[in-house]
Structures are given as C-alpha cells and as structure tokens.
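A single protein chain has been removed from this complex, and every other one stays in its place.
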Amino acid sequence: MSISARRSLLPLLLGAGFALVPVVTGGDVYTVNLAIRIMCLAIAAIGLDLILGYGRLVSFGHAAFFGAGAYAVGILSTHGFTSAPLLIGAAILAGAALALPIGAVSLRTRGVYFIMITLAFGQMLFFTATSLSAYGGDDGLSLPARATFLGTDPFGSPLSFHYVVLALLALVYLGGRAIVASRFGRVLRAGGEDERRVIAAGFPITAYRLVAFVIAGGIAGLAGGLYAEFTEFVSPAYLSWQRSGEFIVMVVLGGTGSLHGAVLGAAGVVLLEEWLAEFTEHWRLIFGPLLVLAALAGRDGLARLLGRGTR
Amino acid sequence: MTAPRPILQLQGLVKHYGRLRVSDDVWLDVAPGETHALIGPNGAGKTTLIGQIAGEIPSDSGRILLDGADVTVERPHRRVHRGLARSFQITRLIGGFSALENVALCAQALEGSSFRFLAPASRDAGLNAAAIAALAETGLAERADIPAGRLSHGEKRQLELAMALVARPKLMVLDEPMAGLGKAETQAMIAVLRRLAGQAAILLVEHDMHAVFALADRISVLVEGRIIASGPPDAIRADAAVRAAYLGEEV
Amino acid sequence: MLELSDVTAGYGGNQVLFGVSLSVGAGEAVALMGRNGMGKSTTVKTVMGLLPASGGAISFAGRPILGLPPYRIANAGIGLVPEGRRVFPTLSVRENLIATARPAATGRDGRPKAPEWTLAAIYELLPRLAERQRHLGSQLSGGEQQMLAIGRALMTNPRLVILDEATEGLAPLIRTEIWACLERLKQAGLAILVIDKHADALARIADRHVILEKGRVAWSGDTAAFRADPGLKDRFLHV
Amino acid sequence: DELKIGLISTLSGPSAALGQHLRDGFLLAVKQRGGKLGGETAEVIVVDDELKPDVAVTKAKALVDRDKVDFVVGVVFSNVMNAVAKPLAESKTFLISANAGPSTLAGEGCSPYVFSASYQNDQNHEVLGKYAQDKGYKKVVLMAPNYQAGKDSLAGFKRHYKGEVAEEIYTQLGQLDFSAELARIAAAEPDAVFTFMPGGMGVNLVKQYRQAGLADTVPFLSAFTVDETTLPATQDAALGLYSGAAWAPNLDTPENKAFVAAFEKEYGYVPALYAAQAYDAALMIDAAVKSLGGKLDDKDAVRAALKKADFKSVRGAFSFNTNQFPIQDFYLVKVAKRPDGKFETEIAETVFKQYGDVYAAKCPMK
Partner (left out) sequence: MSTTLLLIQTLNGLQLGVLLFLIAAGLTLVFGVMDFINLAHGVQYMLGAYFLAAFAAATGSFALGLALTLAAALLCGVVLERLVLRHLYGRDHLDQVLATFGIILFLNEAVRALWGSAPLHVDIPEALSGAVRLMPGLLYPLYRLVLIGAGLGVALLLYVLVTHTRIGMRVRAGASDAAMVSALGVNVGRLFTLVFGFGAMLAGFAGALAAPILSVEPGMGDNILILAFVVVVIGGIGSVRGAFVAALLVGLVDTLGRSFSTSLMRLVMDSSAAAQAGPALASMLVYVLMALVLAVRPRGLFPASAG
C-alpha cells in the first residue's frame, strides 16, 4: 500500500506542477508555451516508454508516428476541416494505422536489428514526407486555422491549450499505467525479459508486441497532432531520425519503464536546452557531458535521482 | 482390451543440422498419466527432441501427435493450449518478476485471452491463488515474493516446475529438472513429481539415474538420435547395449 | 595453497557469506558441500574476484589475492569451471579451448613442472569434443558444453582447479570418467576444490570436506571423519 | 527606451556557416553605431533555430512573448521562414528576412509584417537561366537536391532559359558523394551545368566536379553553391565557377567597400551575401526607427517607415516592391582569388537591372 502510494507521489507532483505553471507564472505566455511543448513531447515519450521500457522494443522510428499525426492534422486543416475531435482522432488513427504494418514487419527482428529496421521505415516515411509537394514538401506546411470544438477554441489561447494538453497527458499516463499493470502488460513485460519463456508459457508474443506497438504509434500520433496545433506548422523535420533519437534520449534520461520518467525526461531535455542555450552558443559542450554523466549514473535516470529513497 | 490413446506420439521424427542427423527417425509415445523417461548420452539429441515437441525447432520430417491431434507444424503457444508444458535445461525465468508473478504469468496463459488492458493483473485473485498453489506444490510458497533472479539455482529449478504445473497440463516435458539440485532438493523434487504422476503424463529427460529409476514407468534410450531401447526400468537396467552406451557401472 | 579466512561477501545489500574460512593445500582435493543456496558458488566467485568481498582475506600460493582483478587471480594459477558452464557461444569448440589457453608454468630447468595440457590431451580425455570441434559453443548439447568448460579450464594449466557443479548434466558414463580424471589430476599434483552433489563419488577423491550452512562453515574435516559420521549428511545435506 | 531585436539564425549543424555570416553582418551594423539603431540602444537577442522548424517556432514565440521584441530579423532557410512567419504576423511583430525568400510569402501569402532585405528565392536562379539563354547555350544539365527549394530553383532557372534540358537530376538532400551524378553529366556532354547545392553538399560537389575534370570543360553555373561560406573549403577547386547574386564583395560602391573592409577587419573572413543582406536589414531598421523617433507602437506607421526606409544599401539601388520584397540589380559572379590569397566571388556582368520578382503580382497588398 505505502509503496504504491509513494510511487505515485512523483507523478502526482509532476501533474500538479504542470497544472500550476500558468498560476505560478501569472499566465506568462512564454512559460506556458514551454510547458505545452514539453507536454506534447512527453505524451509521445510515454508512448515510446510503453514499448521500450516495458517490452524492451527500442523503436528508432517513433518520430514517424509523431509526424504522421502531425501531418494528419496539417493535411486535414488545409482541406478545411477544423473539428478538434476529428483532427485529433485522425492523428491518433494515422499513428496507429502506420504502426500496424510497420510493426508487423519489424517485429520479425530482435534487439538491434529491430532498432535499425524501425529506423529504416522512419526514413522511408521521412523521404515520403519530403516529396509530398502538394503539402509543402521539404518546406513544410502552415496550418490555415486552429481546430475548434463545439464553437469553442480549445487551442486558441495558450491557457486553454495548456489545460487541454495536460488533461490528455494525464489520460495517456493513467491509461499507460493501467496497461502496464494489466494482464496484457504483464505479458509484454515478461516478453521484454525472455521471449522464449513467454512463448513456452503459451503466448503468441508477437501479437502482443504488435498491439503494444500500435498503441504506442497511436499515442505518438496524438502527440504529433497536438504539436501541429501548437506550432501551427508541420514539416518533414518532425519525422527525422534525429527526432526519434531525441525521444529515446528523453525516455532513457528520465528512466525507462516508469512512464513518469518519460515526462521527466521530456522536461529535462527541453528545459536544459532552453536554459543552457541562454548561457552560451556552445551549450552542447555542456549538454553532451551531462548526458554522458546521466548514462554513467545508471539506468533509472532522472526518476531515480529525484525519487531517491522513495522506493 | 485396447490401450488408451497416447497423449504424445512421435512418428519418425527427423532433424538435421547441416550434415549432422540429430533426430534420426524417432518413434516414441507417452501414455496418459505415464512417466516416461528419456535418457541417453550427452549430445544424443534429447533437448533437440524436446524442442521439436514444443515447436521451437521445426522437424525435417515425421509427425508429432499431441492428444491425437497432428501438431507437427503448429506454433509453440498453440501446443501449450493443447496441454503441453515444458521446462528448460538451462532455467529460463523472468528475472525481474517475483516468483509468484512468474507462475501467475503461466496461469494467465491458460485462462482465456490476455488482451485485457485495464484491470491490474497483480490483484487478480484467481491467478494468484492458482500460482500460490503451484508454488506450494513445489515447496516454494515462502519465496513467493522474491524476484526470480535472486533465487538460488535450486530454487529456480523448483520455480520452473511450478510454472509448468500451474497450467494443469496433460503432458509435461521436463529437461533435466534435477540438474543443479542438491541431494535434498532432488529428493523433494522426486516427491513432487511422484505426486504429479497421476495428474499429468511426464516426459522426463534426466541424467540422475537415481531419479529416473525412482520415477519412470517406462524408459527410452536415445543414442545418436535413435531410440535404441525402450521398456520398463528393470529391462533397461539390464540391457547390455544401454550399459555400454550410457549407464556404465553406475546403476 | 588457497587460504580463505573469515571472508564475508554478498550481493548488494544481501549478505550471503558470513565469515568463511577454508584452505586447500598443494596437491590436495577439497570438497565444498552444502545444500542449495548456502553460498558455495558465492564462495567461488569471491575467490576468483568476480564478486567483491566485504571482509576477510584470501591468499593463493602465499600471496594475497583479494581485491585483484579476476585475470590476475587466474594467472596466478587458478582454473575455473563455473556453475552453468558459460562456454563462449560464438566460438567454435576448438577456439573455446585455445582462446584463453596458457602454457604450463616451467620449473628452473625450463620444463613444465606438471604434465602439460594441450589440445591433443584434452581431446584424448574428452573425445566428444574432438568430434564436435568445429561446432560453435551454442550448438553443443548441455553435457558437451560441460565437457568444454572443463577442458577450457584445464587448458590454462592451472595449479588449482575449481569445479563448481562440473558434472551437472553429464551422462553417468562421462561422469565416471570425469571422476577418474580428477583423480589423475590430483595424482599429478594439481590442487582441486570441487563442488558437487554426488557426495559418494566425492568421498572417493577428496582429502577433506567442508560443509557450508547459510554462509558459514558448519563442519570441516578429513574424508575419513566425514564418512564416519553419517549424521553429517542428514544434518547438513538433506532436508 | 530600448529597442529589442530578435535574430533567428541557423547556428548549429552543417549549415551553421551561413547563419554565422548572417549574424555577424547584422551585429557589425549595430556595433558600428555604438550599439544603437535609429538612435535607440539596441539589444539583439540571437537565437539558434537549429534548422528545425518547430524549434524555430517556439523560439520565435519566446522572442515575442518573453522578450517582447520589436523586430525579428534573420532566418537562413525557407522552411524555417515559413514556420515562423505565421505566429510572428499573428502577434504583429515585423519579420525582416535577411535571406530566405520563399514564394509563399512573396505571392498570395504576402503579409504586411514580412519584409525582405534579401531577394525572392527564384531570383538568383533566374540570373543563371537568363545568362545561359543570353549566352546561347543549347543544352544544359540541371541538378538540385530533391526538396522544395531544389525544385523551385530549377523552375526559376527555366523561367528564362528556353534551350534543351538534357537532364534534370535530383539528388538526395545531404548527399555527400556526387560521382554518380558527375558521370551522368559527363556522359550528357552539355554546354553548361546549372546547379543549386547549398552548404556542405556544394563543397563536395565543387571538389568532385574539379576532380572529375569537368571544371575546365563544362561551365558551372550555380546559385548558393559557391560563395564566401564555402570558398575557404573548396579554394582553388572553385576558381572560375559562376554564381548568381544581387551582391558580391567587390561591388564597386563606397558603402560596400567600407562594409567589406569593416567586416573583414572585425571578423577576419570575407563576408558572403548573407552578411551583406543582414547588414542591410540592420540599416533598414536603423533608418525606419530614426524616422519614427523611436515610437514603435503604431504598427502602420512602422510599416510605412520600413517601406520607405532611407538607407544606403551595400547593394546600391534598392527599393521595395508591393509585396515588400526588394527590387534590385542581379549579377553573374565568378569565383576569383584575391591578391591576398583569399577567395571571393566577383561580379562578371549585370544580368538584370532593377528586377522585381514574379510573385509580386499575386500579392494582394498595394
């Protein structure tokens, strides 16, 4: 009882932190925007953590699904669709629908091969996006208008945007926790440790992994869709392998296999970049070694540093 | 009087690795409730045969019938659902899971679909009860909450057995369950297997002749991929060819 | 030759050895016994430097070895057949044998002090390995891997060989052969520390027995004493 | 009070050299005026867009929301420009381009809050097309990276070139090795090659073009491929290759001579057109702010002031079109080695006089 209570302390604090950002800063647009950006990326990172942290499936193509969600919103917007549920639904669907065939092929491989085949698919989608000349090709595409919902404008002001994203983040996080703890999650986790054992226990492990992969894709799609609304812009850069790499860094930095670690990681990466860049143009000279130190410090990343003694 | 239909039938199984014939026209059957020991020198092909039965290693030719159904090309997890359970020669456990959760995982496989996303599995009373019962049967009840990775070698063996047991299988295929067990644990394991003997058929691969002769109803001897002898323990013990190829003077 | 005094060790916060003291003399064979989980393998790992000790002292051939990296301990003349075989899966049988082989230590006259283990000698001892010499480690049966692990340790021409459950998974015939081999090794002057569940067979070759109980030495004495007291087995080795 | 200017440039990654020229050019102008523009103390906040549109958007928003800047200057690349233009315009912040000039912002998508102190993307390519046409080339090979700017570039070239296009080669963005393409070019035996190959790609291409022995036989017409950002790397390999631009370091006006001298003295390298354009952008703000007496609240007034900003461009005659993009001269420039051993592009001939872009007609602004 007390263990689980303590384990939910950090996520609760995180949630409360995000909820209070606008209050504490007096609605300072800059900070709120920063928080929105962090939360969008955090949603995608949670999706990745689901398969990476629990299923040990290191996808190096996560940005492709993120980008798919973003493009779904971008493309539908240019065709005049503005309904938020429709756009966001389409974003989720786009991510999930792409993840299905890609996962089906990729899951034939293991370990590092899996990393690389997901990268390959990510790159194919990246190049496809750059050749979408009808939608801006490499230059990307500006959204003509923001999505609306029942006559309201949920993404119009930074403040309402903030709380909408926060609600979705909480939903994804809680959903993720439920999945991890469920029977499905148990099979996924066990498969991450010893696949042969799980098959011998009677599970068609690939099917479970595929479902997890599709869920992660859908979550990334959601994040991408929100991000498109946030930047009012979509470009192939959203699908680049560097972006996939960033998602991995976020998850690993925050600590794999905890979900809230993904949120911490996203915040860590974005804030560090933001702060360090103010000191020096050569901020990577500091950021790089910080990552190295984090890696040396061990697997649980930021979550362990912050939550030391809470386990 | 007709003999009951065997739970497992191997009909002319063959497996090559390159030019090496590892299973060479193997015929074998296991009757319901029978404890059938498979012995043979190192490298005779016992583990390979188990791999073929479990479906991890595809057979080059021959047929495998499980409870009457042809499963030769069926995928491994389907065979589990038909009542097959196996243990591994080198223990394979989910090291990060507690002993209980390892067993519960196996219980879950048999209990309908595991595509259930919301209810927390660790609080699933049905699964936990089944798991605890299986742990108790193998004498691990007290270690239920210890992460499997931290169990001693012997305890891991016991856990493997519990994982096979919980599925209430019709046939258990055990690859050297006594390996690494001390005298005392071996005795305990023999007792457990003996208790099980009525419930499920067992195909037992083991180099501990004490255990084999204590448990087996029937023994088959595999040498270089071929069954060279098959029969009741006494007959096997007396078989000159078996002594020469395998037993030596030990028994 | 090998001397442990009051060694304590464990995994993380979980202490397993609570002051183990034992010794193996030159040319002596010592059987380390005890039920599952009593700390036998942990003792071995600590000796080899694979696990840091938290206290005590270990010396080999008169020199302290505690705290040295494993390779220096091995080079001092200890050969290990580890629990669980741990053969190199991506190397062929032959490569497994020669990759870490060392020539025997030579005496003043430049000739080996003891008969040297060579590839040919190993193949003679374990002919199955010769038949499988082109197989990769991962393509061996369990028993074949065990033979390979033994052969590999001998190829380092050690002065002391530690066998942790070296006959696990071996067919009775082969097991008998291994025992015979150990006896020959002993006669050739090799010191042996052996862990095995076959107490009767051990009694034949071991000079002394040491019984571990929950990380402590519960009994030790020579083989005659061990044989003489059947109660020992009941107390420490059976349930 | 203080004048705040956000400068968005690409300062990391392989294309950072371009961004560096741009930034240095702008900062030089501010420095020369004692840290002031238009008489006001100017605080320039430099941000790196990392060549990632989404990063640029968040940083642009931060400039507006947190730093409350009066102007945003910069942007090397069109995709970044496209991404930041909308949020900046929505917040009524003036964006003055010191390089990128995408057609989207020059035509129907033109905005009162977007000014260009550079050129429209097509124009430099048109220079080479016009030159090829005038020169009477019958058969050319075109080559560009396979992305929007690359396609626009070839379209720009073909606007004035009417001869045969033997091959149109699209390469991979970020491609390193052009041996395959060069072999195709050699096989096609064209009168000239036109290419748009910015950044490191251009360096590779130029070196390999020379090594393949083509530099002496097939005229090399290019845009954004050989300029002062890449010449230090290509050096002799680029000698004699052509480019198109509205400016070159040796442009013979007193303002330009002073600029180039001051720049080289300050930074120790030869400025490229990005530096010159950014310098002009600073002068433009300087003039506008001065004419407004520092009052920047009335956006219409600011816009009007920018439009008729009276400054001496380093490019000579310079005025704004209806879409707030420049009308200016364009030249064919050629790589040369200066007596001091440094390389620069030098004007070979004037191709367009006082030339506006073709998209202005589509811009609804008057």
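Letters A, B, C and D mark the chains in the order given here, with residues in each chain numbered from 1 onward.
Please note the rule applied: contacts are C-beta pairs under 8 Å (C-beta built on N, C-alpha and C of every residue); 3 or more make two chains touch, one makes a residue touch a chain.
Keep in mind that this is a model prediction, so the values were computed, not measured.
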Neighbouring shown chains of the undisplayed chain, as defined at the top:
A, C, D
If I consider the whole complex, including the chain that's not displayed, which of D:45, D:89 or D:233 touches that chain?
D:233
Hidden partner chain, touching residue among A:30, A:54, A:71 or A:121
A:121
Hidden partner chain, touching residue among D:41, D:211 or D:350
D:211
The one of A:135, A:149, A:163 or A:241 in touch with the missing chain is A:241
Touching residues (missing chain, whole complex) on subunit A
52, 58, 105-106, 108-113, 116-117, 119-121, 123-124, 127-128, 130-131, 133, 241, 245, 248-249, 251-253, 256, 282, 284-285, 287-296, 298-299
It is residues of subunit D that touch the chain not shown, namely 11-14, 16-17, 19-20, 146, 168-174, 176-177, 179-181, 183-184, 187, 200-201, 203-204, 207-208, 211-213, 229-230, 232-235, 269
When the complex is taken as a whole, what residues of subunit C touch the one chain not shown?
48-50, 69-71, 73-75, 79-80, 82, 86, 88-91, 95-96, 98-100, 102, 136, 138-139, 152-153, 156
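As a working rule, only the chains that are shown with their structure count from here on.
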One chain's C-alpha mean falls closest to the whole-protein C-alpha mean, and that chain is A
Comparing A-D with B-C, the one with more C-beta contacts is B-C
Expressed in whole Å, how far the mean CA point of subunit A lies from that of subunit C is 51
Would you mind pulling out the distance in Å between where the CA atoms of subunit B average out and where those of subunit C do?
30
Would you mind pulling out the distance in Å between where the CA atoms of subunit C average out and where those of subunit D do?
75
Residue ranges of subunit C touching at least 2 other chains are none
Two or more partner chains touched - positions in subunit B
none
Hey, which residues of subunit A end up touching subunit B in the complex?
178-179, 181-187, 189-190, 193-194, 196-205, 208, 211
Within their complex, state which residues of subunit D touch subunit A.
11-12, 46-48, 51-54, 57-58, 61-62, 65-66, 78-79, 82-83, 85-87, 102, 104, 146-149, 151, 173
In the complex, subunit C touches subunit B at residues 11, 14, 34-37, 41, 83-84, 128, 132, 139-144, 146-147, 165, 168-176, 197, 199, 233, 237-239
